[in-house]
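Only one protein chain is missing; all other protein chains are in place.
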Amino acid sequence: MAHLTHDSYGKSGIRLTKVTRHADRHDLRELTVDIELEGDFAASYTDGDNASLVATDTMKNTVYALARSHPMESPEAFGLALAAHFVDGNAHVASATVHLAEQAWARIPVDGAPHPTAFVAGSREQRVCTVLHAREGTEVVAGLEDLLVLKTTDSAFTGFLRDAYTTLPDTDDRILATSVTAYWTYAGGEHDWNACFDAVRTAMLDVFARHHSLAVQQTLHLMGTAALDACPAVTEITLQLPNSHRLLVNLSPFGLDNPNVVFVTDEPFGLISGTLTRE
Amino acid sequence: MAHLTHDSYGKSGIRLTKVTRHADRHDLRELTVDIELEGDFAASYTDGDNASLVATDTMKNTVYALARSHPMESPEAFGLALAAHFVDGNAHVASATVHLAEQAWARIPVDGAPHPTAFVAGSREQRVCTVLHAREGTEVVAGLEDLLVLKTTDSAFTGFLRDAYTTLPDTDDRILATSVTAYWTYAGGEHDWNACFDAVRTAMLDVFARHHSLAVQQTLHLMGTAALDACPAVTEITLQLPNSHRLLVNLSPFGLDNPNVVFVTDEPFGLISGTLTRE
Amino acid sequence: MAHLTHDSYGKSGIRLTKVTRHADRHDLRELTVDIELEGDFAASYTDGDNASLVATDTMKNTVYALARSHPMESPEAFGLALAAHFVDGNAHVASATVHLAEQAWARIPVDGAPHPTAFVAGSREQRVCTVLHAREGTEVVAGLEDLLVLKTTDSAFTGFLRDAYTTLPDTDDRILATSVTAYWTYAGGEHDWNACFDAVRTAMLDVFARHHSLAVQQTLHLMGTAALDACPAVTEITLQLPNSHRLLVNLSPFGLDNPNVVFVTDEPFGLISGTLTRE
Partner (left out) sequence: MAHLTHDSYGKSGIRLTKVTRHADRHDLRELTVDIELEGDFAASYTDGDNASLVATDTMKNTVYALARSHPMESPEAFGLALAAHFVDGNAHVASATVHLAEQAWARIPVDGAPHPTAFVAGSREQRVCTVLHAREGTEVVAGLEDLLVLKTTDSAFTGFLRDAYTTLPDTDDRILATSVTAYWTYAGGEHDWNACFDAVRTAMLDVFARHHSLAVQQTLHLMGTAALDACPAVTEITLQLPNSHRLLVNLSPFGLDNPNVVFVTDEPFGLISGTLTRE
C-alpha cells in the first residue's frame, strides 16, 4: 500500500520589482521569489480537504504586500521576513523555505557619473539565497550562479590516470573557463549580508585570476578556502565548476601552427564539485 | 581552517546517437549522458596531484566505446553497464552515478505504416534514469520530465485557508495544466525496465484524465498511488506537479461573459511535491 | 538630419487558451499571438503625440474579446478576423500583420480511446501563420517550425568542391537530421486551411522518409516540390533545413570499428535555404 512519506508545496517564479525613492536617487531591486511550505497538509493530498492550505495565490499576494514596506536592503533580509511570516502566522506550518534570485542592475553612466534613476542590466550572474525558517531555527544559504570567468594562461592539466580509453594529452598551458556556482552557509544570527556577499565574491575572483591552476579541482579548493577566509560568518561553502572546454583547433591540415591562439568551444563539459567546511 | 568534506566530479552533456541496424529496420536511441564519480580524489583538490583522476575526456570516450557493443535495449541497462565499468576498473573509485536522458523518436508513418529508417521527434517529454553503482550496491531511479498534460474540466479548488492576503475565489471548474516530473526507485535486481516505464507512465496519464480533482495535491497522490500499483518493482515515487495556471480572462469590461472559454497563461506557478512509499 | 523612414508597433507574446465545449467533448487551442500595425503614427515618434495610437494593451484585450465568439477552427481564420478588425476600425491604420503560433495538444488515450477533455502536449513542432491585411489586399502565409526529422540511411554527400581548407571526406551513407522550417504562401481568397496544412506537412514528411538524398539541397527541392503538388492553393514555399550533424565517432584508438553505429552531435550546423514558386 502507498503511504505519503513527504510533501511540500508553494509558489515559484514570483517576479518582483521594488523601487525605493530617495530624494536624490532611486534604488532598484528585481527579484524572482520561490516559496515552499512544509507542515500539516496531508489531508489535501489524501482527501482533497484543503482547509489547511495557504493558497499559492495568497503566497504571491503576500510577497507583493510585504515588499511594500520592507526596506529590502538585501535579499537575505527580505527572505527572512517572508519565511517568518508564513511560519509565525500558521501554527500548522512546520517550515517555510524562501528562495530569491536577483538580477543585477547598474546605473547608466552619464557624463561620467552614475545616473540617479536610469539603469542597465548587469551580467547573467545571479545573486541567490535560500532562507529556511523552521520551528527549531533558521538557516541562511547565500550564493551566486552563472558567474562566467576565463583565464587565458596559468592553467595546466597533467599527470592524470591513463587507461584504455584515454586519448587526452597532458597540457601545461590551456584556457580555463568556467561558470561559477557557489552556495555558502552562514552561522546562526544576523550578519552584514551584503558585505559578506561582496567579500566572498571578490575573494573567489581574486584567487581565480591570480593562481596557477594544476586542475579545476585545485582551483575549486583554493576558491573555497579563500571564501571561508574572507568572511568569518560563513561555515561551509559548496562550489560547482563546470569545465567549459576551449579546445585548441588543429590547423596543421592547412599548413598552420596554432600556438594557443585559436580555440573552439566543446559542448560536453567537465563538472567539478566540492564542499569546504570550517573546522 | 577549511576542510574538504565532500567532492565529486565527472562529465556532463555527452550526446550519443546509437543506430542498431536490423535487416528490416533500424532502431534509434538518442541519449544525453552525465557521469559523476566519488572516491579517493582529494589530492587533486588539495595539491593538484592528478594521478588518481580519470580524465573527464576519458569518461566521454568510454561512453562512445561501450555504446559500440552494448545492445542498449533500455537507458537503465546501458547506465548500469557504464557505472559498473568505472567502479570495477578503478579500486579507488567509491561510486559512479550515471544519469541518462532520452529524446524520444517515433517512426514517420508512410502509406499508413511506420517507416523502417526515418524518424520524427516526439514531444519535449524526456525519459530519464539515474544509476548509482557503489561498492555496497546498486540503485536505479527512473523517471520522466516535461510531460505536459491539461484537462479542461473535472478540476476544482475550494475550501482553502483564507487570511489577510487571500483574494483567490473558490472555483469548482477550472483548467488543470501541469508538466509532470516523476522519479521512481526500483527494488534491487534486474527488472523489465521498458515494461515498468510504460506501465508507470500509462497509469499516471490514466488517472490524470479520469479523476475529478479537488486539488493538485490530491491529483498527485492518486497518480503516485496508481504508479505504485502499476509496477510492483517500484518501491517509491516522487512527483512534482507545477500548477501551470490558465486564468479566466475578465471580459466584462467589453460586455461579454466568459463561461470557461477564454484563458490566459499566468507565469508564476504553484509547485506541488510529494513522495509515496510502498508499505 | 534624421528622417523617420519606416515605423510599426504592436503587441507580442499574447498567450491564449480557447476551450470550445461540445456536448460530447471539448476542443482546445493554445496560441501565441503577435500583432503589428503600420499607419499614420509618426506624431507619436516625433512629438510624443499619441492620439492615433491604439495602445498595445488594447490589442491584447481585443485578442481575448474576439476569441470569445470566434469559432477558431484554424489559426488562419482567427488571424484574418483579428487583422481585419484593426484595419476596418481605424481609418489611419494602413495594415495589420497578425502572427500566430500554435502549440499542439493531443487527446490522452484512455482504454484505447481518445479522452474527451484530457490532453497531452505534442512535440516542439509549431504550426504558425502570418496574416497581412492591408488596404490593398490580404495575404496568408502558413508554415511550421521545429519539425525534427532524422533518417538513418539513404543520405549521401559526395563530389563537392575541394579547396585548401577542405578536410571533409565524401560519404555515401550518413545520418541526415534536420529541423524543418517551412513557410508557404496561399493564393488570394479562402481555402481549407487545415486540410492544406495537413497535405503540405504530410507531403514533406513522406518525401523526407522515402527519397535517397544526394545533398540537403536536393532534399529541400524535393520537399518543396511535393508541397506545391500537394496543395494547389499554395503559390510559393520557402524551406530552411539546418543540417543537424551526427558525426561518426572515431573508435579506432580503442581498437573498435564503427560501421555507422555510434554518432555524436556536432554543434555548428549547416543551414540550407530555398524558395520554390509555382510557374
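Brief remarks follow.
Labels for the chains are A, B and C, by order of writing; each one numbers its residues from 1.
To be clear about the criterion, a contact is a pair of C-beta atoms (placed from the backbone, for glycine too) under 8 Å apart; a residue touches a chain by one contact, two chains touch by 3 or more.
Keep in mind that what you see is a predicted model, and the values were worked out from it rather than measured.
Contact with the omitted chain, checked across A:Ala51, A:Ala91 or A:Ala118, is made by A:Ala118. Seen across the whole complex, the unshown chain contacts subunit B at 164-165, 167, 253-254, 267. Listed here are the subunit A residues that touch the chain not shown: 15-21, 26, 28, 61, 64-65, 67-69, 105, 108, 110, 115, 117-125, 147-154, 175, 205-206, 208-210, 246, 249, 251, 253-254, 256, 258, 260-265. Against the chain not shown here, subunit C presents residues 1-15, 34, 36, 41, 44-58, 60-62, 65, 89-90, 157-161, 163, 165-168, 213-218, 220-221, 224-225, 228-229, 236, 238, 242-243, 267-279.
FYI, only the chains that are shown with their structure count from here on.
Homomeric contact subunit A/subunit B: same residue numbering on both sides for over half of the interface positions. Between the CA-based centres of subunit A and subunit C the separation comes to 37 Å, rounded to the whole angstrom.
Centroids built from CA atoms put subunit C at 29 Å from subunit B. Each chain gets a centre from the mean of its Cα atoms; for subunit A and subunit B, those two points are 24 Å apart. Counting partner chains per residue, subunit A shows two or more touched chains at residues 165, 167, 267.
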